[in-house]
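Note that this complex is displayed minus one protein chain, with the remaining chains in position.
Just so it is clear, A, B and C label the chains in written order, and each chain counts residues from 1 on its own.
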Amino acid sequence: MPDREITFAQAVREATDLCMAEDPTVYLMGLGVPDPKGVFGTTVGLQEKYGPDRVFDVPTSENAMTGVAVGSALVGMRPILVHQRLDFALLSMEQIVNQAANWHYMFGGRGGNLPLVIRLVVGRGWGQGPQHSQSLQAWFAHVPGLKVVMPTVPYDAKGLLIASIQDNNPVIFIEHRWLHNVKGHVPEGVYSVPLGAARVVREGSDVTIASSSYMTLEALQAAEVMSEDGIEAEVLDIRTLRPLDQEAILDSVGKTGRLIVADTGWKSFGIGAEVVAFTAERAFAKLKHPPHRIGLPDCPSPSTPAIANRFYPRAAEIASAGRAMFGLSPTGIVEEPSVPEDIPDPSFAGPF
Amino acid sequence: MPDREITFAQAVREATDLCMAEDPTVYLMGLGVPDPKGVFGTTVGLQEKYGPDRVFDVPTSENAMTGVAVGSALVGMRPILVHQRLDFALLSMEQIVNQAANWHYMFGGRGGNLPLVIRLVVGRGWGQGPQHSQSLQAWFAHVPGLKVVMPTVPYDAKGLLIASIQDNNPVIFIEHRWLHNVKGHVPEGVYSVPLGAARVVREGSDVTIASSSYMTLEALQAAEVMSEDGIEAEVLDIRTLRPLDQEAILDSVGKTGRLIVADTGWKSFGIGAEVVAFTAERAFAKLKHPPHRIGLPDCPSPSTPAIANRFYPRAAEIASAGRAMFGLSPTGIVEEPSVPEDIPDPSFAGPF
Amino acid sequence: MSSMNAALLRDLYFGMLRIRIIEERIADLYYEQEMRCPVHLCIGQEAVSVGVCENLSVDDYVMSGHRSHGHYLAKGGDLPAMMAEMYGKVTGCCQGKGGSMHLLDRSVGFLGATAIVGSTIPMSVGAARASVMRGEERAVVSFFGEAACEEGVFHESLNFAALERLPVVFVCENNLYSVYSPLGVRQPEGQSVIDLAQGHGIESHEADGNDVVEVYNLSRRLIKEARGGGGPRFVEFKTYRWREHCGPAYDNEIGYRTEVEFQQWKARCPIERLETRLLEEGTLSPPDIKRMRSQVGEEIENAVAYAKQSSFPDESNLMEDVYAP
Partner (left out) sequence: MSSMNAALLRDLYFGMLRIRIIEERIADLYYEQEMRCPVHLCIGQEAVSVGVCENLSVDDYVMSGHRSHGHYLAKGGDLPAMMAEMYGKVTGCCQGKGGSMHLLDRSVGFLGATAIVGSTIPMSVGAARASVMRGEERAVVSFFGEAACEEGVFHESLNFAALERLPVVFVCENNLYSVYSPLGVRQPEGQSVIDLAQGHGIESHEADGNDVVEVYNLSRRLIKEARGGGGPRFVEFKTYRWREHCGPAYDNEIGYRTEVEFQQWKARCPIERLETRLLEEGTLSPPDIKRMRSQVGEEIENAVAYAKQSSFPDESNLMEDVYAP
């Protein structure tokens, strides 16, 4: 079945299922994990299959439940902890950063492995508002000791989640809510995509667009638009923010001489800052044009679609930035979305 | 008394004292605030002066105490909340970011003002280790709705703290432990230093060093060393990370054509990334040399002085970076420290 | 209870009926997909909002969480502004920036509701402390669901309120579920949230949250005691949400709870219970009820019309109000 297409959510579920079948130390916990909706479909049926000891709901106690996961990991388990929104994990930053991230180092490597996957969902659309849509990957990426993964396509969602579960370190696995229903080719069976390697998703010679997660889909659309005017963008899906594949980005920029970074989080002090900064430090001479970052403006995420639609940059903004590098005017010609701008696809009809 | 010299800690205390005397809504809370040590001397005697209602110790409940401060601010008080280590505030990221930072925006400006100062001390030296020395200003700077202040000299500590207390928004006020005993000129009486303005602390024409907090002292030392070989560094104390004074930095880079950023936090995804990024975006053509960041390497802070001393970059590293921009070899000639490298001055004799 | 006067009983009845009719109208309209934000309806739980808030003056403060419509309305929050908020309009109580999970109306002491479980609890405590510091006599009511009692911040807040004997009344609406998760997977069997509060040395009570008269009488005493300097009080009201956790539908068929359970609770409808009694006692007549219904009907239709006719915020609004001046 080489052409099997499944959704990102199904890919996440399948990765979890396969790892649990293979390794009895893998277990899965989080608010709503065994409920009828199964965390946007990513955990459906797993409790039935693996029992309530290995797949379970938890109290609304984000901080302690993270500590519970850490404690079990220290003695050989491989917990996967899920939060339906990244914002909820702010209650557990102490455990994640002071404890989990530092653990291996602060005990001089003798503290035991800490294989822990924390799945965080970044909300967007349908009025999620300021407390249900923050995209704080830059925080996690800043912290040595953590690994940070942010896949775009179902193939990578599965392969990177498997790699994350098999990794002996705490891994923050960030899922953008607008990717869950996106379909893509996903092989059956166990395979893993290595943490720390970006991927060229579209080749091009004129400008590099390094993007992460959902923004990669916008970047690909932008690339098509730019192509109509003869600008060929190379789109690089960053995939893991820590370790960050600097070499892949520098290789591409070495070829194109131009860099756009598109990320789902705030622009200031965000992912793009790091990518632009190391590129400026390490490949300054290769740059034919000032680099450009695309990210969220400096305000919280508003609930009303009327302005949320302006808050989130889309393909047109990326394409315009690319065109500007060649002296062309901004584009308006990105295909009109066929669904309202505050939802990813017609299957998404609120309320959550 | 134009030449009165007091320490940074005294300046912080004085700012607090003056604001409390002036405005009965200002109050001060935090672990150890009224104890004999008074948070490194910054709160000594204030409970005696203003009473236990306005100056008080709190339970070890960082998250709720932040919420208490927020709730009181919403109804017109001006709380100052102190943590003896920034690391402890990780327990309160939910209140700080989801709630306080978003508040004014998410209620459409009708939620009331939220004048709140959270003082965070970044530890260093004497084996503080991985959980007592994290310098996470980049996290706070990433979040719209917060203001982030990080003074270097006593004059600014006082003036910026007064401005922070008078500000109607949540302000994160970060104090580096190695600055508390540093003395400097501080006028008596109330004055304020505006949030959002960097300051040129040393003029120079050849390279801009934009630095924050303690690293500004290292930068100044580096500038002296570089000067011996005829390289004149302009040292810019960033002072507030949000709002960030991009213009001042661009002005300086416009003059020097060279940029080094030195920050007390991790380099990757840190403050330097943002500074380099906006400079590359906005002043690319002015740059005569690739910009350079100085920050902590990608590991936690080790406890043992033997390697902690290598963890923290010092003046020599800054000077060497500057010299490299002019084709000169690294320098070793920074004055040997007169005290062991894991303490800031002889008055610091452990254990905390 | 027998001594309660007729006007008050009618007020309580009207308050609940009003919230019910408004919430049901929201549910109906939600299918139009013009309210594009998550909504958490309180149908079935109206007695708590009304019974508690009836005891509050405009100077008292209230804070709440994601399921706050009832609290907002019972405290006197502006209905058209609430509706406009749900429609994402600039006339909304947050100019559309908050949506259903972020209501506030400071003019009536409703200081705010936010979307993270438990997070306004310490703020309520802080608002109470501010009042005490200023010598104001004021009670603060903190509304939350039973899942909030699983959050550490709940305990931290209770400890501090008890330590400083602050005038806060903690009101827990225990509706047995957190989203689709029953109590049994979240709290130990046989434990009660009032034991938790009592552990902090706070006088605590448990009562029928579907009996508005009981809610009223108990909270009346607790609010009075708290406001009078008696220290914090805690009360758990057992109640039940009728519709899905978030959204307009009934969802008993999806499997996390039974239709039987739902029907049992529906039979204990707080509004019907009082209605039956008041009709029997003659405190209320069928025409009274009809009048009340039509009054609220008109009010909500006006509010909906206002909301629908209002403008969306202008795009230029995006970057406004990030900071207070």
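As a working rule, contacts are C-beta pairs under 8 Å (C-beta built on N, C-alpha and C of every residue); 3 or more make two chains touch, one makes a residue touch a chain.
Model, not experiment: these values are computed from the prediction.
Touching the missing chain, out of B:D35, B:D53 or B:E247, is residue B:D35. With the whole complex as reference, residues 31-32, 35-37, 56-64, 87-88, 91, 126-132, 297-300, 302-307, 310-311, 340, 342, 349-352 of chain B touch the missing chain.
Annotation for chain C: contacts to the undisplayed chain at residues 150-156, 159, 162-163, 185-188, 190-191, 195-201.
In the full complex, chain A contacts the hidden chain through residues 27, 53-54, 58-59, 61, 63-77, 79, 94-95, 98-99, 103-114, 144-145, 147, 168-169.
Just so it is clear, only the chains that are shown with their structure count from here on.
The chain with its Cα centroid farthest from the Cα centroid of chain B is C. Averaged C-alpha coordinates give centres for chain A and chain B that are 31 Å from one another. Taking each chain's centre as the mean of its C-alpha atoms, chain A lies 36 Å from chain C. Contacts with at least two other chains are made by residues 63, 94, 98, 105-106, 144-145 of chain B. For chain C, the set of residues that touch two or more other chains comprises 92, 94-98, 102, 114, 116, 152-153, 322.
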